[in-house]
Structure formats: C-alpha cells, structure tokens
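Just one protein chain is left out here, and the rest sit where they should.
Take a look at chain A:
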Amino acid sequence: MPRCTIIKNGRIVDPKNNRDEAADLYILDGKIASKPSNEILDTAEIIDAQGLVVSPGLVDLHVHFRVPGQKHKETIRTGTSAAAAGGFTSVVCMPNTSPAVDNAGTVQLIKDIVDKEGVVNVFPTGTITVGRQGEALAPTGSLSRMGIVAISDGGKCVQNAGLMRRALQYAHMFNVPVIDHCQDYSLSADGVMNEGFVSTKLGLRGIHKAAEDIIVARDITLSTHTGAHIHLQHISSKSAVDIIRRAKARGINVTAEVTPHHLALTDSEVESFNTNFKMNPPLREEEDRIALLEALEDGTIDCIATGHAPHTDYEKDVEFDYAPFGVIGLETALSISLAQLYHSKRLSLLGTLSLLTSRPAEILKLNKGTLSEGADADVTLFDPEETWTPQFKKFFSKSSNSPWIGRELKGKVKKTLVAGKLVFDGQKILAD
C-alpha cells in the first residue's frame, strides 16, 4: 500500500498552474497525486490546513552554507534547518566556501554532507574561476558532470571582461547558467555602505550604484554576443533595473533576483551603525527600493532570493568598517515578501509566491516549485496573517545576523514537507 498524506481544508496556491483554490492536497509516496482510492485514503495521514496557505515548497537560488570551511557560521544541518523553518524546500548554495567549489571533489564532498545532514534539497554551484581568483577558468565541464546547477564566483565579481566572455562562451556549451555578483571594484573600492546622503552624513565610505550598473551592462552585453544565460544576483539599484528592463525587451538571455532586504529596507537604517544592516550590495535609497518592487511587478526582476549569508555575532560585533558584509534571510524571507508584495496589495498571493517557487525553479531548470501532479511533494503551509518577532539567538541558522531582530513580522510558516515528509512542524525540525 502506498504511503499517503492528505493536506485538508487548505487554500492551495500553485503559481505554476495558476491555481488558487480551497481544496485538499494528496501525497502518495512522496509525490503530489490525484485523489487516491478510498482504501488508500483510509490509511492516510491527515494534516489539517484550516486557515493556511498550501504552497509549493519555496525555492532559494542564493544561499551561503559555509561548508566546507566555516562551520562556525553555518553547517549544512543548521542551514537547511533554517531553510525548512522559513518554508524553503530547495536551495542553491554558493561556491565561496573554503576551499572554493572549483573542483569535482569538493562538489562530491558537499553532496555527501547534504546526504547525511540535509533537511531540504540542496543544489550546489561551482565557481567561474579557479579559487574565485578571477584569473583562470574553473573546470565547468567536470563540475557540470558532478551535478552543479550553475557557476558563480559567489560574492566576487570577475573583473576582467575578456575572461568573463570566455566563461560565458564555455559555460554555454554545457548549458550551464552563469550567476554574477555585479560589482566593478574600481568603483566600489573600500566602500562599506551605499554612497549617498547617509554615507556623506555618517562619514562612511560609499559603494556607488554605478559599480553595479556597469557590470550589469557588461554582463548583458556579453550575454548578447555569446547567447549564454546570465543570472544577475541581488540587484539593488534603480538604474540597473532600467538596464535589465531594456535588455529583456530585446530578448536577451538574462534573469535577475532581488533580496527581501533590498525590497524592504533603505540605507537610512545604517544611521544606527548596526552591522546587521551591512550587506553587499548595500541597502540603497527609497527610489531604488520602489524601483525593485516595480521590477518584480512587471517581471524585469524574475525572482526573490535571500542571499542568506551567516556570520557569527562576534564577527558582526565590531566597528561598522570592520564587520563582514551579509545577513541571514531564510527564516524571514516569506514574511518580508508577503509584507512588501501581498499585504501591500502590489501583487496577488499567486503572484507573490511565483517569485519564491516556480520562477526561481525555472531560472535554473530545477524540477521544483510546483504542486503539479507527479511533482516531488515539497510543500509549505503558512499562515499569511500570523505575526511573530525574530529574536537574537533564536534562529534555526547557526548565526543571528538578521536585520529583523525585534521587529514584528506578519506571515508564519507552520509546516514544511520535503518529498512528502514533514521536516518542520512550526516549532522544531523533524529530520531523519
């Protein structure tokens, strides 16, 4: 007899199938199924989803799990637990580990650890260049054979345009998308926050938007000439949005993501010198924030990705200049996205969830992010109205570097299932 689970009385929202209705969801042996026979139904485990949204498990194209090399910040266990608690069932982890993922052996190592400790699906990426040094191409073919889903220099940007062109040409041969952190170093230099009024006032060194815009334009130009798929990470500036919008109108093979922080926050937060607002690219200004929201509405930016970047509290508890860039995001992403898009009435629930499920899955051709019959039963149940307040040291992530500590959020994950198995029950992780 197949193993059966019924999720009853929920509001099923499946963007891939444009489905938003009150219905029951059936899971048979880890796959989404049609209504089974009464005989099977009698044995089914029942999950009551009264008042809850039943969504495809969320998909995050941009997380840093710090393994191998920096277990003090995060492990595959804690990172995937944070994902499950945030409603994410599939994540793409960046290759800026130590050592970097520039060889097949390291991919294998990560896969082995994920098999042992992973709570959700983890898709590794490889680097663009050897050691992320921006000097020589990493073995994209071998990495691809090992199952990486894209290449990226994760947190670094290849500065040499000639090398980047070769990377795109070469990766295109294997159908491997190239993911870029867009930043021209001659313009970002030793900046620590957005260059603008606030940096001028605080005397902090700025990172000008032009540093992002120039590489966005460069990458789009190189994609135009190579045909390769370029995916632009954490877009933060209004002017970069404009460049992408025009490129898409010309049919260029470019996709882009935005983080929840850049949708919700501006550089005025840095006035507190709180290092949990230090990230790269930096929080920009209100006109940028609005442009990013509009870009999600009109499809210029394709999806939301957290950029989940754990750092320990002692690493962040230093002068703003010396704190590492980056904040965690897996456990707050859904609430922030709902607040900025759904609760603010910019997008429907279907539209909002498409940015966290079907769209990101399509970008990297992951067979995820839908409740279609036959799909893996990765499912997230959440209450869009329930409020909660993130607390220091109360995250499932090993790190607590969240800008949302102490701020009330709306929208709470109640259950997360991976391949039909409950991995998060709203309180704790139920793996193994």
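Structure notes:
Operating definition for what follows: contacts are C-beta pairs under 8 Å (C-beta built on N, C-alpha and C of every residue); 3 or more make two chains touch, one makes a residue touch a chain; residues count from 1.
The rule is short, and it goes like this: contacts and distances are computed from a predicted model.
According to its UniProt record, the chain left out of view corresponds to "Aspartate carbamoyltransferase" among "Allophanate hydrolase", "Aspartate carbamoyltransferase", "VWA domain containing CoxE-like protein" or "Nitrogenase molybdenum-iron protein beta chain". Only one of A:K116, A:K201 or A:R246 touches the absent chain when the whole complex is considered: A:K201. If you put the hidden chain back, the residue from A:A136, A:M173, A:I290 or A:V318 that touches it is A:V318.
The chain not shown here touches chain A at positions 196-197, 199-205, 273, 314, 317-322.
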